[in-house]
Structures are given as structure tokens and as C-alpha cells.
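Below is the structure I would like to discuss, written out as C-alpha cells.
Note that one protein chain is taken out, while the other chains of the complex remain in position.
A and B are the chain letters, set down in written order, and residue numbers restart from 1 in every chain.
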Amino acid sequence: MARYRKLGLAPVAALATLSMMLAACGSSTPSSSGKLQASAPGITATTILIGSHQPLTGIAAPGYDEIAPASNAYFQYVNAHGGVYGRKIIYKYLNDQYNSSITTTVVRQLILQDHVFAIFNGLGTPTHLAVAPFINAEKVPDLFVASGCACWNAPSTWPETFGWQINYIREGKILGSYVAAHFKGERIAYFYQDDEFGLDGIKGLGYEIPASQVVAKEPYNVNAANPAAEVGTLTAALKASRAQVVIAFAVPAFMALLRLSELSLSYSPQLVSSSVGSDPITISGLLNAYAKKSGSFGDSLIQGMITDSYLPSLGDTTNSWISLFTKIHNEYIPKLPMDGNVLYGMAAAYTFVQAMFKAGRNPTRQDLVNAVNSGLPQGVSVAPYAYSATDHDGITGAYIAEIEKGVLVPLGPTQVTDNTPTGAVTTYTTAQPAAPTSGIP
Amino acid sequence: MPASSLAVTDVVAGYNSTPVLNGVSITARPATITAVLGANGAGKTTLLRTISGFVRTRGGQVRLDDVSLTRLAPDHIARAGVAHVPEGQGVITELTVEENLKLGLLLRRRADRAAALEDAYRKFSILADRRRRHAATLSGGERQMLVIARALLSAPRVLLLDEPSLGLAPKVVAQVMDLVRQLRDESGLTVLLVEQNARSALSIADQGVVLNLGKVVATAAAGELAADVALRRHYLGF
Partner (left out) sequence: MTLARNAGLGIIACVVLLVLCSKLDAYRQYQMAQVAATVVAVAGLTVLIGVSGQLSIGHGAFMFVGGYATALLVLHLNWPLALAIVASAVVAGLAGGVMGVAAARLRGPYLAGATLMLAVALPAVAYQWQGVFGGDQGLDFTVNTPGFLGASFQLTEWQGWVCCICLVIVMVLLANLLRSRIGRSWRALRDNETAAALAGLNVARLRVLAFMLSAACAGVAGSLLAMTMLNVTPGAFTLALSIQLLTAVVLGGLGSLAGAVWGGIILVLVPPFLTDFAASHGFSSASASVPIAGYGLVLIIVMLVFPAGIQGGVRRLLGPVAPAATGPVSAIGRRLARRLEEGSTTDARQEGVDKEGTRWPDTAN
């Protein structure tokens, strides 16, 4: 595991913003004008080829299969509006079925055969862990892994790899500090996935919640032969512990099963969920599907659930980012639901375009890595990025929200924190910058 | 090599719950032919399968000279020197004629194999002409010949023949019977010969045994049996 530096975030954010402003205004780098060249593998005078591995079919596909099409929609939007320095982004994402052996093969295809410029937003912790050593050995930029594993932040072993979404330790700390403050003295239980995802999450929770309050810890096996039975047993244990608050680090399918088990056991603690398992549209859809119900059944079950989010709420129609992405959604991928997965895909794609612009007119692969290493300005996320030469974590904070009538309603301001046991969870007061009117960074 | 005797004593055996053989005793003296006769379903095939280990004995004993074969596995019994030519299809159609014969040679010493094979081809010239063909392409008679030849290649001490004449032309049946007799006389082979054609079986046999409903109803010298008109009428139908 990588070592994390403890650092004050505000100065970093300020510095990052400043350096970006300088880069944007100055624009006097030698490559800022002149002919567009094939400056690196995957880059021609007219195109930028990037690749990804995504679960388009299989166990992880429901919901997650929208992410890459959403990213692609954003890239198409950029392409239609001048591209990146005139180059069009070609996004080739291959189906790995969330199976790391297939990931291994498709990523080799992308790098060795298709010669992509960079890998973007490869999805999944186990899947991407299987290829990160190879990607780094090939010195291919590995930007914005779609996983909150803290493991992506390892600049000395994996200099090419960068996380993007808030990592699970930070997320655990932010949820934990909220619960510790608002449910003082109540009985708390954890329900979590028995791997890096869940373990990182409860690690973060443990930094904030007094151990004396925790009455049960129930890990589930994501590969369980009979998930419903497994969750049923665990829910019974939760109920037996008489926990008043259950905090879940679970993927959507297991989140839905947990909720249904609670219902059948008439057990109704306050449910708190990580952002992974709390996209209202995804969860209510799953609830309806599992219970063979329709309409508002699913929504009614997640009403009042507490969660966190590092992207603006889809319910906030006044937010400039939401309106930008909704516009692009309606134009390019109207058949997909406008849900958290689509928002995620577009937001990650936006960040990638930010990095590409910063890398210069005729970038090499190293230029792209350097661009992120020197920090990216906050944009689509509610909190700034941690990016630096020694820190490859992405978004550093999130806000707590409650699900009401199927949308996230913020319960307070954005909180930021670091990965350490003692680093404080602090309020981030700087307002999120508005989306550029062109929609392009 | 001295000839061997086969002794079946009070054998009880069968399939599932009901025994087919109810205390069968037969002694085949060294270098003799014992004809085992009886109606369809009498238990003749079952008897041979019991001797060669495919049907478990539930009582009684099978001995080859001093060695007990009772409850041994089929391949061990084969190694002990009992060769069984089963009723119907005993050839392995997947293999060529020669490959079939080579299976029989597995029990022989390496040094003897080539000579034994040539000897078999001399005895069964039909097979020699077809040695590279697949057994699947042989006629019924040729197949029967092949199985007998394969059994003999293992240099057995006891040969169990289950209706070797089935489907063979009368002329070939005569040849087979001649061969069996020759094997007894020249090689000292002890033969248990199951036959529907009682007359031709008894003509070469030293001893005859009549089975009925899983029991031995008569044991006698072949000539005596053939002369016993009542028995012949009752059980053998000639």
C-alpha cells in the first residue's frame, strides 16, 4: 500500500488552481502553435485514440455499462465543437465482462495492437489491478481508473496510474464523521464487501466512529453462489445486533438485496450508503426488478437513505454541470437513463479532456502524465483534486446527502479530508466553479 | 508348460438381487474340452462371466490349479491365464485388426510378441490379409476369428468360449471346432465351450455339463451324454 502524505488541502487546491490559470492564460508554451503532428502513439494530426476496459456484459454490467457510452457522448460533443486542439477523440472501449483475465487480454490489444495513446477510466478494482503493472511497464498513461481503491495512488511504483473518484478511505471518513456527529451514542453496524472496496471503506469509517459504538460488522462475499441467501443471513445478524444505524459499503445489487432483506425482517435502521451503492435510479430499478414490482416501490424503499456524493446532484437542475450533461445526454444518448452512471461517465471524460488540453498541442505520453502530475483545476467535482507528482489520488471530498423522491438532496456543505487516521474532515467552502459555457474545458 | 485345471465349486452368482447361478460346480481337468450346454437363459454366459470376474460371486469358489480366482478383478484373472471369448461382439472396432491382436499380446513377454503374432497370422490367414483394416470393416465371422485369435495370443491356460459358432458358416464352425481340438491336443489348453449346437460341441468335447435354471443337472463324459436319449430330448433338443 502506498504511503500517504498528510497535507493541508487548501494551499494545494489554491496552488493547483493558480498553476492551471497560469497555464491557461500564459499559453506561451512552444507547442501552443504550429502544425499538428503524430507526436505519440495513438496521436495523429487529426485524432487521439484512447482505450478502456469496461463491463459491457456480465455481473457488473447493469448500470456500469452506461458509463463508457456516456464518456463517449461527451467526447463526441467535444469533437463536434472543435475537438482537442482540433483533434478528434476516438474512444475504443472493450468489453472485459468484469473478468480480469479478459481485461488482461483486451488491454494488451489496446496497447500492443491498437497503440492507444492512453488508457482511460478502466473500470473495476480487481480487473484494473490485473493490468496496472502491464500498463505501467509499457509507459502508457493510465488515467482516472473507475474505482475508488486507494491503491491507484502509488506514484513511485505506478507512475502512469491515476485515480479519479474519491477513494473509499476518504469516503468512509466523510460518512463516518457525519454519522459520529449526528447519531451520537447510537448502535452502529457495518455491512460491506469483503475486498479492497469494503475494507478501505470501513477503515475510513473506523477513523471517525468510536469503536464502542460499533455493534456488528457483517462482510459479504460478492462472489457468493446465492447472494440473496447470503444477504438474508447477514441482515438477520444485523437485526440481532439491534443496530440503529447500518452503514453499507456495497455494490448496487447487494445494496438492493440488503434493503429487501430488511423489509422482510421488518427491520428498519437508518441506512447509510457509500456513493457506490446509492445511485437512486439504479437502486430503485434493481429493487423493482428483484421484488418484481414496478412504479414507486423502489423509490419508496430508499427514501431517507443517507449517502455522499462527489458530483453535483442530478436533482439540482440549476447546476450548470447538470444542465450541460443533460443537454449532451439528450443529444447523443437519449435512450440511456440520465442517472448517476451517465453523470459519472461524462464527468470523468470532462476531466480527461481537461488533462489533454493541459498536455499541449503535440503531446507525448509523458506530457499527459506531467499535466496531471502538476495538478488539475477543480471542475466537475464538488471538491478539488489531490493530483501532484507525489499524489495520484483524485477527488478529495464529497457532500452528505439524503435521498428524497429519487434524487439526492444535500444535507450540508462539501467535506474534504485525506487518507490518514488523524487528518481532519473539514468543510470546503469554495464554491464549485461553473461549467464553461462552451461545455469544453 | 503343464496343462491347468479349472474348478468351479458351489458358485452362487447373479445380477442385482436374484442369483442366476445357484451352486454350480464344474471341474475341467487339464487339457480337456468341457462342453457347457443348456437352454437359453440357463446361465451359461453368466457362468463364464463369473469365472472371468465380470460377475461377482456371492458364494463358492473358482480355482485355477492352486490359485483362487474368486473375487479377483477381470484383468487379474486374465493375467492369471484365463482367456474369455465373449458372446457376440468382442472386437474393438476402433482398432485395426493388428492393434486388436496386439492387445492380446500385452500379457506376453516382449521378446515373444513378434513371433506369436506371426504364428497367429499363420493360423488365421484371413486375418493376415486384413491386418491393417479396421475391425469395424470385418464380417461377423472374421470378427469372431479375430477375438479367438486375440484370446489365444495371450497364451492362456484356460480358454472360455461363449458360442464361438454363432453366425458362422457351417464350414467355418467345423474349422473352429478343429482348432479348439488342436489347441487341446497340441498346447494342452483347458477349454470351457458354451454351445447351442450341442451335437457338434459334444463331438469334440471330453466332458459335457448341462445347466438348467442355474443348476448343473447333468455331468458326464461327452459320449455318455450324447447317448442319453432322455436327457438329450429333455434339455438338449436333439
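Brief remarks on what is shown
FYI, a residue touches a chain if its C-beta (ideal position, glycine included) is under 8 Å from a C-beta of that chain, and two chains touch if they have at least 3 such contacts.
Quick caveat, the model's predicted, so the values are computed rather than measured.
Residue in contact with the omitted chain (choice from B:Ser68, B:Gln89 or B:Gln182): B:Gln89.
Among A:Asn79, A:Thr104 or A:Gln244, the one in contact with the hidden chain is A:Thr104. Within the entire complex, the positions of subunit A that touch the omitted partner chain are 56-57, 61, 65, 68-69, 72, 92-95, 98-102, 104-106, 108-109, 111-113, 125-127, 129-130, 133-134, 195-196, 221-223, 225.
Residues of subunit B that touch the chain left out of view are 52, 54, 73-75, 78-79, 83-84, 86, 89-96, 98-99, 102-104, 106-107, 131-134, 136-137, 147, 150-151, 154.
One rule holds in what follows: only the chains that are shown with their structure count from here on.
Centre-to-centre, using mean CA coordinates, subunit A is 79 Å away from subunit B.
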